[in-house]
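Complex shown without one protein chain; remaining protein chains in place.
By written order: A and B. Residues from 1 in each chain.
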Amino acid sequence: MRASFLRLLSRRLAAAAPGLAGVVVVTFCLMRALPGDPAAYFAGNAATKEAIEQVRVKLGLDKSLPEQFAVYVRDLARGDLGQSVTTGQPVRAEMLARLPASLELTLSALLLAVAVAVPAGVLAATRPGSWVDQAVRVLTTAGVSLPTFFTGILLVYVFYYLLGWSPSPTGRLDSLFPTPPRVTSFYLLDALIARDFETFRACLRQLALPAVTMALFVMAPLARMTRASMLGVLGSDFIRTARASGLSRRTVLWTYGFRNAMLPVVTTLGMIFSFMLGANVLVEKVFAWPGIGSFALESLLASDYAPVQGFILIMATLYVLLNLTIDILYGLIDPRVRIEA
Amino acid sequence: MTAAALRHARYVVTENPITLVAFSMLLILLLLALLGPALAPYDPLKSDTASTLKPPSARHWFGTDQLGRDMLSRVVVATRLDMAIAFSAVALSFAAGSLAGACAGVFGGWTERIVARISDTIMAFPLFVLAMGIVAALGNSVFNVILATAIINLPFYARMARAEANVRREAGFVEAARLSGNGTMRVLAVHIYPNCLPPMMVQASLNLGWAMLNAAGLAFIGLGVRPPTPEWGILVAEGASFILSGEWWIALFPGLALMLAVFCFNLMGDGLRDLIDPRRRT
Partner (left out) sequence: MRCTKALLLGLVAGLLAVPSVVQAQGRADTLIVVTEVGPNMLDIHAPGANRPSYQSSWNIYDRLLTFGSKTLKDGSKMYDYASLKPELAESWQVAPDGMSVTFKLRKDAKFHDGSSVTAHDVKWSFDRAVTVGGFPTFQMKAGSLEKPEQFEVVDDYTFRVKFVRKDKLSMPDLGVPVAVIINSKLAKQHATAQDPWAVEWVKQNDAGGGAYRIESWRPGQETVYARFEDWKSGPLPKIRRIIVREIPSAGTRRAMLEKGDADISFDLPPKDFSEIAKEDKLKVTGIPIENSHRYLGMNVVKPPFNNLKVRQAVASVLPYEKIFSTAFFGRGILLSTPVASNTFGYDPKLYPYKMGDVAKAKQLMAEAGYANGFETPLYLDAGRATTDEPTAVLIQEALGQIGIKTTIEKVPAANWRANQGKKEMPLFVDQFGGWLNYPEYFFFWNYHGQNATFNVSSYVNPEMDKWIDSARFETDQKKYADDVREMQKVAMRDVPRLPFVQLYLDVAMQKNIVGYQYWFHIQLDFRQLAKS
């Protein structure tokens, strides 16, 4: 079992490697094709042509493209993601500092989406064709049709400006509160660990609107998947047997139906999570959330290629690792599933 | 289509009132897209600095923007551009992706490996960021937005087509076609490929909504469509800066229009799925 597991792991990683390599190459080409001249920007106001050339040499931009690519790959191998021209900080440091913010937001949104969509999907599955089913379908489809940037703005307008329920959309924590001492880098968890409930509540309030905005967008596929899976399971033989044996409706639904229906939903969760990590650029922009998405967006618009490259690479790696983990978990949980090489 | 198919279609559409509503909304949108400029009461590009930032009224049903342009006209005319972008992107994606996938499924070997690698590479990217990167690198134009949206949607079609082609490769009717002397290319083109299409059309209609949101998202951050061209995403971006000062109509109407169109496409997709393959109803 151990040997075959390792073999599986290495086979999967080998299969993912070309994809990652492709990402590195494509990203490099795209970034070099961006308009604008980082050397001119970096040289600053009123720089002469000579000064700009000096900066160009210093940044290594005067070398040919293949040479630059070789340098880039070599740096990558050392874990050096380059330096951001706009913030002047090393990209790796920036990413590490900002990643927890994006993860906290995405995970919260995912939890929220699951908390709403899964019960809704189950509900719809137990009453197929009824108005409840239709309502769930319409509502979740409406959620996925909303442009996230628009939803975010509307929510800010209603809940902050008109109603005053939410705090100003200014990031993870109002600066009048101390940042909780760093344990996990997730402010919510850190605040709880430090037993600082004031800060915990403040963080939660800041997280509410952006998490809702993101959650709305992914509820549809989750609800749909849950419903489909539940329907499939509820129609199977063993459920019919359970019902015929006189087990209560509740036991049939939850103990037997739900558990078995959750497997494909878990797979979907993984895909949705990695999709959200990439799609959160707009939400982070609207809510001034200091995550890697907003940083990548600003950098792209400033033709600051290093952070964008770093962002894409990290996302791609996370995506591959995540899918790998889910495949393995799936295989471990469900022995019936044979994972093909 | 045979009489039975038509009856089935009518049954599906009427049995589910939502699909009917979605279908009608889609027809209205298509009508607006085709007739847009003719229906618009004002010139969407003409400024009127005497009546800037006016709320909805009898003269301007959707109000006016910062330059006094009529929002109703701008939203209606934008329909054409947004629909065109969505349809073109999905059509391009569909054609290229399905062809590549079908070839991969039928020929296997290196074709399959190459198509799979390209698909994997694209899928490994955070898709919206890839679209952003492509448009930023290639320049702000409608064509580049279409291209970028098409590229990020390729893997879905390629993957589906490959799976479908794989299944049908060994099917009876294909065997029969081969035995009667048809070359592989002809079998692929005439027998396998057309049969792969129906399930992918469902994906296509769902994709239309996603393509539209993509284009709007790109416009929101300033990539793609150039001012003063009206496009829903750009209109929302312009209106976003006015919402917190109370001029809600500039962003609301284009946002609603966008939402409605995407909503329409998604519901249509669901309806189509029921139509094409009742077994796969979800």
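Note that contacts are C-beta pairs under 8 Å (C-beta built on N, C-alpha and C of every residue); 3 or more make two chains touch, one makes a residue touch a chain.
These numbers come from a predicted model, not from an experiment.
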Touch with the omitted chain, as defined above, among A:87, A:134 or A:267: A:87
Touch with the omitted chain, as defined above, among A:8, A:25, A:52 or A:132: A:52
Residue, one of B:140, B:182 or B:195, that touches the chain absent here: B:140
Among A:96, A:115, A:158 or A:183, the residue in touch with the chain that has been omitted: A:115
Hidden-chain contact residue, picked from the options A:107, A:192 or A:301: A:301
Those residues of subunit A which, in the complete complex, touch the missing chain: 35-37, 40-47, 49, 51-52, 55, 85-89, 115, 119, 156, 160-161, 164-171, 174-177, 198, 201-202, 204-205, 208, 285-286, 288, 290, 294-295, 301-304
Residues of subunit B (touch criterion as defined above) contacting the omitted chain: 45-47, 49, 52, 66-68, 140, 222, 226-228, 240-245
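Throughout what follows, only the chains that are shown with their structure count from here on.
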Distance between chain centroids, defined by C-alpha means - subunit A, subunit B (Å): 24
Interface residues, subunit A side, partner subunit B - complex: 16, 18-20, 22-23, 26-27, 30-31, 33-35, 134, 137-138, 141-142, 144-150, 153-154, 156-157, 161, 220, 224, 227-228, 231, 275, 277-279, 281-282, 285, 296-297, 300-301, 303, 308, 311-312, 315-316, 319-320
Contacting residues of subunit B [partner subunit A, same complex]: 16, 18, 117-118, 120-121, 123-130, 132-134, 136-139, 209, 213, 216-217, 220-222, 233, 236-237, 240, 243-244, 248, 251-252, 255, 258-260, 262-263, 266-267, 270, 282
